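Submitted below is the structure of interest, expressed as structure tokens.
Note that this complex is displayed minus one protein chain, with the remaining chains in position.
Going in written order, the chains are labelled A and B, and every chain counts its residues from 1.
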Amino acid sequence: MSFPFSVRNPRFASEIYSTIEDLPIVSPHGHVPVAVLQRDQYIEADPARLFITDDHYVVRMLYSLGVAPESLGVVSNSGFPAGRNVKPEQIWDLFWRHRFAFEGTPSGYWISKSIREVFGLNPAPKSTEVQTLFDAISTQLRTQTASELLAKQDVRLIATTDDPTASLSLHGELQNDGVHPTVRPTLRVDSVIDISDPMWRKNVRDLSRITETEITTFDHFITALRIRRKDFIDAGATAIDIGANMVTSGRLTRAEVDALWVRACMYRADAADTARFLGHMFHELVAMSVDDRLVVQFHLGVFRDHNAAFVEKYGAATGADIPVRADFTHGLRPLLEEFGSSGDITMILFTLDESTYARELAPIAGHYPAVKLGPPWWFFDSPRGIRRYLDAVVETAGIENLAGFNDDTRNIATVRARHELWRESVAAWVADSVADGLISESYAIDAARRLTFELAIEAYRLGEPDKWKDSTNAADIF
Amino acid sequence: MSFPFSVRNPRFASEIYSTIEDLPIVSPHGHVPVAVLQRDQYIEADPARLFITDDHYVVRMLYSLGVAPESLGVVSNSGFPAGRNVKPEQIWDLFWRHRFAFEGTPSGYWISKSIREVFGLNPAPKSTEVQTLFDAISTQLRTQTASELLAKQDVRLIATTDDPTASLSLHGELQNDGVHPTVRPTLRVDSVIDISDPMWRKNVRDLSRITETEITTFDHFITALRIRRKDFIDAGATAIDIGANMVTSGRLTRAEVDALWVRACMYRADAADTARFLGHMFHELVAMSVDDRLVVQFHLGVFRDHNAAFVEKYGAATGADIPVRADFTHGLRPLLEEFGSSGDITMILFTLDESTYARELAPIAGHYPAVKLGPPWWFFDSPRGIRRYLDAVVETAGIENLAGFNDDTRNIATVRARHELWRESVAAWVADSVADGLISESYAIDAARRLTFELAIEAYRLGEPDKWKDSTNAADIF
Partner (left out) sequence: MSFPFSVRNPRFASEIYSTIEDLPIVSPHGHVPVAVLQRDQYIEADPARLFITDDHYVVRMLYSLGVAPESLGVVSNSGFPAGRNVKPEQIWDLFWRHRFAFEGTPSGYWISKSIREVFGLNPAPKSTEVQTLFDAISTQLRTQTASELLAKQDVRLIATTDDPTASLSLHGELQNDGVHPTVRPTLRVDSVIDISDPMWRKNVRDLSRITETEITTFDHFITALRIRRKDFIDAGATAIDIGANMVTSGRLTRAEVDALWVRACMYRADAADTARFLGHMFHELVAMSVDDRLVVQFHLGVFRDHNAAFVEKYGAATGADIPVRADFTHGLRPLLEEFGSSGDITMILFTLDESTYARELAPIAGHYPAVKLGPPWWFFDSPRGIRRYLDAVVETAGIENLAGFNDDTRNIATVRARHELWRESVAAWVADSVADGLISESYAIDAARRLTFELAIEAYRLGEPDKWKDSTNAADIF
């Protein structure tokens, strides 16, 4: 009996997997741009853009081996926009000549799986078949809408991640058109809470404009954020998202925050001010959730733009971010003291420091009612990353303190591939845990269903899990 | 051939396990209160108190899922002692309705194993059988003494953990009554060496009273500690225990320590003073062991009372402690420079930061003669925790630098379950290590016996291991 993962009892793992493999996909966090999700248009991306140029996992790996980003179609800011002139076919060819670089990586795994299962094509083309593969995928992309491509993957809900200044008009159109899948926005507040960002004042001005409020004081700022949260809720959001390079929290006094706001507005805030403002804003943003019930995601602990010259040339989020070690025990204590014991709030914590899984995050989630643990993030949403995560967190936090899975992808064609990797990994892990006496045999199938389907829906407040099995329309569900 | 753990060669693992499964239990560290161990009384706890209310692993997990501690019988300090009015049957019922929360956790594993093996009952009752199970365990608890319950688990020695101000009168009675098992006290010094504890002055006064010495100077304090160590030795102790939130050491000068003592007595010590006093006391306490040979255990690196409001309401050690990352390499260097090379002293190090296993602790234990490594502690005395520990430490420290196992339990009914989990894990690990060429096939059974029985007895200076196999009475042994 073949099962795609390391497991002692493949027959039992397969049996478990068979009970979850056909569940629909409800994915509450990801990075597909809303523009890609418009109903009435065919997919604009060619195969090279879809799988290579727009995927920072792929660009950074090829860059690390000496491939110029321009030759992958990445547009340089430097006045030499070479990337624009590269033909997609050339990019595609370059990738396949470097396919070996992705052996052993989840990127290689996702791309293969997507080509095989979403496009029904052979993901291991001979060199003479590489362009044929390009053409075959292109044809499919040109003749399918995003909605159709997602339907093929049985995606029922997909969430976008959106700036506080996003118009949300596309989300508005999508929300109630009754077409599968449901698309929900997520408010990602980073651009207005990081006062060290050179664009911060402009971002706040944009926030002012879109909320049609004056923002001169900190109170105005808070009011504008409340307005925006209401807008997002109206457009279907159930969660916000905070990303930051450090793990910190702590309320400032009224006087402190007012003084800090003035320094920030005058560009006179230093690194300590940045950290203090961030830590204070964690409290403000969670406090708003007491009223509006938005789930608060924390993606913390990455040094963004580590290679500054690279980022200056190719832009942010192109694969030049490096994780740092994190200290949740001290860093989040003020926040947890204020909100951790609340039964009304949900905070979902993500980490890039695996040493915090068992040492800090599982004990925190295994105590504080308001905390759930997000799935393995970014560098760790991989076969061994998932195994390390489940091994490290469940023994202390249990299954019920986890927030299930979300795919975090930018690529509309790999949504299901990522969920399938999680599902296969979960089936293998549950089977091994039964063998180890950690999970009751009679609970195995429940455990797998909780981890792969229900927990995410519950954590993100997306209604009754069972209803998602029957309906493709959120309006029927919540 | 069935073996309860992930292992490549279950037949060989079973063969190894068969040589250790019937060894008696000699457990040199744990938290069963001495009052529970009195010979002539039946066990006062009902099943709910035994398995739920008094187990902070269980309370914190249910709290994390929104269950009020009061409904589990935890008595609140807040003037609303609701916990007192909850019937044990209700608590029991509440637990079983949340049994799924413990799937994947060692708590679930221990409770099941204890119900099945100590009480001979079915640990997976249908909902209609939950109260029957309560009654059946109750009956057994009311008709068995602690001594009988431990005898059923073949526990030959059990150690308690006791405050410096403990009377030790119960230990005195137990020590030489010849009844199985041997009960030994352990001096846990925390309450008198943590000068940030608001109760510190009271604790020192209590120490003064019980030692019948005046304690006004630091010298008096040291003298009183010596007296207490002698008392504990007279009551059978072979070890002391130090728990602290940080890893530190470093001798102060005479003048520094005297000045610090005065500040502490005047409640004027700050956080730095607390750390310096603690670090200095590590030296003082180990130095005393040069004379009296008491083994020194260090349980370091946990942020106690992380959820302060919770602790204020429900008391300490109720499951609101979160580990922190640790630095043994720098933190313990002064102590290791002074005492690490001594052949007369044994220091046993425990950690809650698994990243220190291979990076710091195994290299330290693999160099310094005075250091042994304690088994996986607290959040990590679990199937995967044990595997990670053995994988990480043995390659560098070898088997001989480990201190075997201790159960660390508060629950008299799970002592053997915890040792069995260790024994099964060790059998699986040894079998895999033989397969990997790391352990000689001819040494496999020795390795398993060392790890599960002899090393703990030797590290804690409890006499000849072989004698424990034949006798139930410490007087025959050491």
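Everything below uses one rule, namely that a contact is a pair of C-beta atoms (placed from the backbone, for glycine too) under 8 Å apart; a residue touches a chain by one contact, two chains touch by 3 or more.
In this text the structure is predicted, and so the values were computed from the model without any measurement.
Novice: Considering the complete complex, identify which of B:Ser127, B:Thr253 or B:Ser442 is in touch with the unshown chain.
Specialist: B:Ser442
Novice: Of A:Pro28, A:Gly108 or A:Pro465, which sits in contact with the chain we cannot see?
Specialist: A:Gly108
Novice: With respect to the chain omitted from the figure, which of A:Gly319, A:Gly398 or A:Gly437 is a touching residue?
Specialist: A:Gly319
Novice: Go through chain B and note every residue touching the omitted chain.
Specialist: 8, 325, 327, 329-330, 333, 336-337, 340-341, 343, 355, 358-360, 362-369, 371, 391-392, 394-401, 432-433, 435-440, 442-443, 446-447
Novice: Tell me where the left-out chain touches chain A, residue by residue.
Specialist: Interface with the chain not displayed, on the chain A side: 4-6, 60-61, 63-66, 100-106, 108-109, 124, 303, 306-310, 319-325, 352-355, 379-380, 382-385, 388.
Here is the rule we use: only the chains that are shown with their structure count from here on.
Novice: Which whole number of Å gives the spacing of the CA centres of chain A and chain B?
Specialist: Each chain reduced to its C-alpha mean, chain A and chain B end up 40 Å apart.
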